[in-house]
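Every protein chain of the complex appears in place save one, which is left out.
Let's look at chain A:
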Amino acid sequence: MEDLHYIFAKQKKVLFFLLALCVLGWAFTPYASIFAGIGLGAFFGTYNFWILVRRMDKFDHSISEGRKASSLGTALRFGSGVAAVAIAMSLPEHFHLISTVIGLMLPYIFLVIERIVHLAKQH
């Protein structure tokens, strides 16, 4: 499963870069809550990917050992999305709600872009 972990390693790099940008935006621009929301959402979005990678590894082991396949942790991913929004809603002066939701979806957009770039490099 090297390719899967390679994709997740790239996601983590992009997340750290994005978090660094969000910290700079939070510190030096008048839109602190928007950058904080994007950072919070992106963090939880990458956590969702981490859960999926771990579950995929368990699935891989259970298939290779011929055991019943474990679940993919969908409820946990739904719950982490709700947790991000719950934090944003309980601290509205610090985290902008819409930017939190956008941040939650950013890792998925990065995934699609990374795969397109990977395919373009192969061909």
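Simple rule for what comes next: a contact is a pair of C-beta atoms (placed from the backbone, for glycine too) under 8 Å apart; a residue touches a chain by one contact, two chains touch by 3 or more; residues count from 1.
Going forward, contacts and distances are computed from a predicted model.
Comparing "NADH-quinone oxidoreductase subunit A", "Haloacetate dehalogenase", "Succinate--CoA ligase [ADP-forming] subunit beta" or "ATP synthase subunit c" against the UniProt entry of the hidden chain yields the protein name "ATP synthase subunit c".
Residue-wise, the contact with the chain that is not shown comes from A:Met105, picked out of A:Ala9, A:Leu91 or A:Met105. Those residues of chain A that touch the chain absent from the view are 1-4, 7, 48-49, 52-53, 56, 59-60, 63, 69, 72, 74, 77-78, 81-82, 84-86, 89, 97, 101, 104-105, 108, 111-112, 115.
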